[in-house]
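Only one protein chain is missing; all other protein chains are in place.
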């Protein structure tokens, strides 16, 4: 299995998943109150779209950063990659369920946010497993230097830690969970890869 | 992040978004009056399909023209690209909402056209930001010569100006807004890149 | 615009369109009679799926055969390609409408088959225009020899001629139209590109 085709297939799946997110924006339509009221009532769908869109976008960026440095694609990596995509593909489902129940309110809004956080957590675990695979002897073209591994591991785990915290918080207030999951996306957009690491990667840039 | 993978991912997202547009063509089906009447009543869906299809097509062409000239893909460009795709992915939603309300008529047809114009405007702003990024020192393989930057900027802004104008016009008559948004697409299909610019690009053609 | 990205984008659009065809296979589901009866009543959906699937598949093969021989991608070719994709993307809509009305029967089954044939005809015209563009002086890496152009033109037109014939035939019996449109797909699967032409193309194989 070549690295190029692993990337192409993953890109395809991620691109379809991110585009399907927008299906959930659909409003009830004519005969269900004024359009402005519908837009207002539907706000969880728009916020959920933003959070899920940028989170999937960040997965894509980080996925690429890991894979392009891989020496040989073996069955373990393929399986871990499929495991990651299993969760990515489930994000539109988790997003629409959560947005729907946040709109309708009631006790199940809590449950729907737990589902959302669990899917993100599953994705985070899959990504962490892929990342650990790349750290193993002989798996990377340019291994991450030992003194930087800790920094990169901490950086990678921030999402996972927040997604775990979002699960109990959903029982208190689902909006807090949504806010911190969204904050993770904002963090990863602005966060910089350590300069030393980027330099060590520079010659595998294609 | 390599330029090639940025293009491949963006191509995937744009290809899915343009294909999802056709889901909105679906007619009510058997038991809702004669098929010819349904086709006739459904005309806004067909016109909206044409306008959105060619607009997304033009975004794709212009996206490629900008990206293939980029020297190094940094986090800012990735973020701007995600911001552009956020709006592109929302176009099928805006298209179907607008077509539905244009079909049903009433006051909300105006509001639905505003939503449509706002999404196109968001896309235009995202594209303009990406374009300004490419003009910055050291970002392009073949920088646009200073004497041509004005021409290219004006050319790029035509869409944005029209989409802004389409918002107030939607309150007067939504069909006028749709007509001028469609006219932008026709303009960009027939408009030629300045000859000097194309020549300066020639050696980055791949 | 590079040939490679034109191909990649077109591949993406065609791949999504061919996959969306299957959405139309969905049965009414539990509570609508026995599953075997539903499958039997739904036969037009399965036949329509086969015909549309292989027709789109053939478009993809022929698209590639034309494009890989193109010297320079200009705005005219881009526009013709968008025009082709406009019809390809509409095929799932035409397929589901036709299958639905063939299932429900009545006068509108004729009309729905006309829509189906018109969409295929539109696609055929777009493809013919693209083909004529490639025949023009300086557009192909390996121009088709003058003595073979006639053969290739005739071969290309068979679909277009049949799709035109399918329109009036739909008023007599829509199943005859469907049968001959399906026969076109079978013809192109087994038909061989003239040996001389393939040889002249051989060195642009990538």
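In this document, chain identifiers A, B and C correspond to the written order of the chains, with residue numbering beginning at 1 in each.
To be clear about the criterion, a contact is a pair of C-beta atoms (placed from the backbone, for glycine too) under 8 Å apart; a residue touches a chain by one contact, two chains touch by 3 or more.
Computed from a prediction, not measured in an experiment: that's the story for all the values here.
Chemist: Taking the full complex into account, find the residue in A:69, A:97 or A:177 that is in contact with the omitted chain.
Modeler: Checking each option in A:69, A:97 or A:177, the one touching the absent chain turns out to be A:97.
Chemist: Any idea which of A:112, A:134 or A:156 touches the chain not displayed?
Modeler: Per the contact definition at the top, the residue touching the missing chain is A:112.
Chemist: For a quick check of understanding: of A:26, A:39, A:89 or A:152, which residue touches the chain that isn't displayed?
Modeler: A:89
Chemist: Counting contacts across the full complex, list the positions on chain C that touch the omitted chain.
Modeler: So the residues of chain C touching the missing chain come out as 7-8, 11-12, 14-16, 18-23, 25-27, 29-31, 34-36, 39, 49-50, 53-54, 57, 60-61, 64-65, 68, 189, 192, 205-206.
Chemist: Please output the residues of chain A touching the missing chain, sorted low to high.
Modeler: These residues touch the chain not displayed: 1-2, 4-5, 8-9, 12-13, 15-17, 20, 75, 78-79, 82, 85-86, 89-90, 92-93, 96-97, 100-101, 104, 106-108, 111-112, 115.
Assume only the chains that are shown with their structure count from here on.
Chemist: In terms of CA centres, which chain lies closest to the overall middle?
Modeler: That would be B.
Chemist: Report, in whole Å, the distance between the mean C-alpha point of chain A and the mean C-alpha point of chain B.
Modeler: Those two chain centres are 26 Å apart.
Chemist: Can you compute the centre-to-centre distance for chain A and chain C, using the mean CA position of each chain? Integer Å is fine.
Modeler: Averaging C-alpha atoms per chain gives centres 37 Å apart.
Chemist: What positions in chain C touch 2 or more of the other chains?
Modeler: Within chain C, residues 12, 16 contact more than one other chain.
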